[in-house]
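One chain of protein is taken out of this complex; the other chains stay put.
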Amino acid sequence: MRGAAPEDDELVPDPSTQRKNVLLLGRWAGPGALEGHFVDRIGVVDTMFSCVNMGDIAEERLHLRPDCGERFEILRRTVPGFKDLGVAAKQMIETDGCRIVIACGMPGAAALDVACAHEASTGILLAQMLTSTHVLEVFVHMSEASDDAELDALCRNRVGDHADNAYKLMYAPEELRQRAGMGVRQGGRDRGPVAA
Amino acid sequence: MRGAAPEDDELVPDPSTQRKNVLLLGRWAGPGALEGHFVDRIGVVDTMFSCVNMGDIAEERLHLRPDCGERFEILRRTVPGFKDLGVAAKQMIETDGCRIVIACGMPGAAALDVACAHEASTGILLAQMLTSTHVLEVFVHMSEASDDAELDALCRNRVGDHADNAYKLMYAPEELRQRAGMGVRQGGRDRGPVAA
Amino acid sequence: MRGAAPEDDELVPDPSTQRKNVLLLGRWAGPGALEGHFVDRIGVVDTMFSCVNMGDIAEERLHLRPDCGERFEILRRTVPGFKDLGVAAKQMIETDGCRIVIACGMPGAAALDVACAHEASTGILLAQMLTSTHVLEVFVHMSEASDDAELDALCRNRVGDHADNAYKLMYAPEELRQRAGMGVRQGGRDRGPVAA
Amino acid sequence: MRGAAPEDDELVPDPSTQRKNVLLLGRWAGPGALEGHFVDRIGVVDTMFSCVNMGDIAEERLHLRPDCGERFEILRRTVPGFKDLGVAAKQMIETDGCRIVIACGMPGAAALDVACAHEASTGILLAQMLTSTHVLEVFVHMSEASDDAELDALCRNRVGDHADNAYKLMYAPEELRQRAGMGVRQGGRDRGPVAA
Partner (left out) sequence: MRGAAPEDDELVPDPSTQRKNVLLLGRWAGPGALEGHFVDRIGVVDTMFSCVNMGDIAEERLHLRPDCGERFEILRRTVPGFKDLGVAAKQMIETDGCRIVIACGMPGAAALDVACAHEASTGILLAQMLTSTHVLEVFVHMSEASDDAELDALCRNRVGDHADNAYKLMYAPEELRQRAGMGVRQGGRDRGPVAA
C-alpha cells in the first residue's frame, strides 16, 4: 500500500468492503449491515513531516488481523506536522466515528523540536480527554536512531506494536491485563518484570 | 492474584459477589441490591510498561478491607503506558461508574521520560477536573530505586498506602483530616510534623 | 483547634451555629435562615504531606472575624498530597457550595517536587477556571525555610495573610483595590510601591 | 486617580455617567439607555503584589478617549497576586459583562517566580479560550528594569500601549491591521519592519 493512496480508497481501504459499506444508524456498516452486522472504525493519522510512512505501517499491521474489514475498518488521514495530529484525531472521533485512533509523529532533533513535541503531545492528550476515547501517541524521535535504516526499523517495530495495542484495547483488553507490570516496551526489547 | 487475570473475573473480582451483581438505577448493585444495598466501585488502572504489577498490589490492599465486596468492589484495567492512564481513568468514571480511581505508572529514567511523565500527570489531572472525581496518581520513578528488590518494595509501600488513601477519601475523610500537616509520605518513612 | 477534628464538627465548625444550620434554597442557612439570613461557605483544604497544619491556621484566622458563623462558615477537608487539592477544591465549590476556597500545600525540596508543584498548581488553576470561582493557592516551599521554626512561622504568616485575602475578596474588595500596586507580599515583609 | 479608589466609584468611574447608568437588556446602559444608547464595559484588573499601580495607568489611558463614558465604561478590580488574574478576568466577562479585559501583573525576579508567571499566563489564556473574549496580558517583569524609576516608566509605557490596543480591538481593528508586520513593541521602541 505504501506510496499508493488513491482518493476513492480513503474511507474504505479494504477492497472487499469498498463498494458495499454504508453509514447506518450512525455507525459505518459493512457488507452485512442490513443483516445487523456493523463495522467499527479505527483511525490512523500520520504526518508529511515524518521521513517514514508510519501510517502505512499501522495500516499494514491492522490488515493482518483476520477480522479486518468485517469487524473493523481503517480510516486514514495525513496532516502536515505533528502539531496537527490532535485536532485531526478529534475530528476522526467526533465526525468520522472512529472508536480509537493511532496518531503517528516523528519529532526532530533540534532544541525547538522538544518544546513542539510537548505541545503536540498535549494536543493528543486533549483529544482523548475531550472525547473520552483512546488516541495512542506513537512518536519516534529522530534522535533515537543513528541512521536511516535504524530509524525505519524502529518505526516498524513501535508503530506495529501500538497498532496491536489499539486492537487489544478494542477487542482483547484481557491480553493487556495479563501483561500488567511485565515491563513491556513498544519498539524495543521488553525490559521484563522485576526479578522475583 | 498476581499473574492470574481471567477475563470473566474482570468486572466483579470478589468471588462472593461474582454472579449476583447487577446494574440497578445507575449504580452497580451487589447481592443485596434488591433489598436496597448498593455497591460502590473503586477503579484500579495500571500499565504493561511498569515492571511491577502495581495494579495487583492495589487490589490486594483493598481486598484486606472487611467491607470489600459488600460496600465496594474493584474494577481493574491495564493499558499500554502511563500516557494512556488519564483517558482510561475517565472512561472508568464516566462509563463504568467508578467513584474513585487509583492510577499506577512507572516513569523510566531517561530524559525523554521526564517530559512524558509530565504529560501523563496532566492526563490524570484532566480526568479529575473534567469529572470532579479523585484519581490518585501513584507514580514510582525507576530512578528512585537502585535495584529490582528496592523497586518492588517501594511499589508495594506506595501503592498500598495510596489504596488506603482511596478508601479513606471515600469512607473515612476524618482519618485524613486528623493527619493534616503531619508530614505523611506514601511509600517511605513519614517526615513528621515540625518540631513544636 | 489543632489536633482536634471530630467528624461531626466538620461541616459547621462554629459552635454557635452547629445545630441550627440547614440547607435552604441551595444556600447553607445559619441560625437566622428562616428570617432570611443565609450563611456563605469558605472552603479550606490542606494536605497530610505538609509538615505544618496549614488548614488549622487558615481556620483560626477566619474565626477572628466577628461575622464568622453569622455571615460565613468554614468547610474543611484534608487530602493526601497537593496534587489532590485541585479536584477537592472543585468538589467543595460544586457539591458543597463554597464560594471561595483556600488551598494549602507544601512542595518538597527535591527536583521531582518542582514538576509536581507545577501540576498541583495547574489543578488549582483549572478548579478556578472551570467553576469561575477564586481558589487561593497558598504554597510554602520547604526550600524557603532553613529550619522547622522558620517553616512554621512562614506558614503562619502566609496562610494567615491569604485567609484575610479570601475574606476581602468576598466582603471587602475595596480594601484590595486601595492596595493596588503597593508591592504587598504574603508571608513576608511588603516590598512597597516604587519610590515616587 | 492614583491612590484614590472610593468604593462607590468602582463600577461607574466616569463622573458624568455615575448616577444614571442602569443594567438594561443584559447590557450596561449609560445616560442615553432609554433612547437606545448602550455602554460597553472594558475590564481592568491588577494586583497588590505589583509595586506599580498598573490598573490606574490603564484607566487613565482609557479616560483619554473622547468616547469614554459614552461608548464604554471601565470596570476595575484588584486581586492579591497574578495567579488570581485569570479567574478574576473570567468573572468580569461572564458576570459583569466586560467585552474585553486588560490584566496587569508584575512577576518577581526569583526562580520560583518564573514558573508562577507561566501558571498565571495559563490562567489568563484559559479565561480567553473559555469565554472567546480577548484578555490582554500585560506583564512587566521586575527583572526588566534596573531601578524604580525605570520600572515605573516601563509600566507606564507598556500598560498604556496595551490600553490603546484594547480600545482598537474593540473599535478600530483596521488600525491594528494597518500595522501588521511592523515590528511593534509595547513598552519600548518599535523594532520596525524588515528592511526592504
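Letters A, B, C and D name the chains as they come in the text, with residue numbers starting at 1 for each one.
Please note the rule applied: contacts are C-beta pairs under 8 Å (C-beta built on N, C-alpha and C of every residue); 3 or more make two chains touch, one makes a residue touch a chain.
Not measured: the values here are computed from a predicted model.
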item: Residue of A:R41, A:R61, A:K83 or A:H134 touching the missing chain in the full complex; value: A:K83
item: Missing-chain contacts mapped onto subunit A; value: 5-7, 10, 46-56, 76-81, 83-84, 86-88, 90-91, 94-95, 112, 115-116, 118-119, 122-123, 126-127, 130, 148-149, 151-152
item: Residue numbers in subunit D that touch the chain omitted from display; value: 114, 117-118, 121-122, 125-126, 128-129, 132-137, 141, 162, 165, 169, 173-174, 176-186, 191-195
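Heads up, the rule we're going with is that only the chains that are shown with their structure count from here on.
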item: CA centroid of subunit A to CA centroid of subunit D, Å; value: 45
item: Touching two or more other chains - residues of subunit C; value: 118, 122, 126
item: Chain-level touch network, classified as line, ring, star, complete or other; value: line
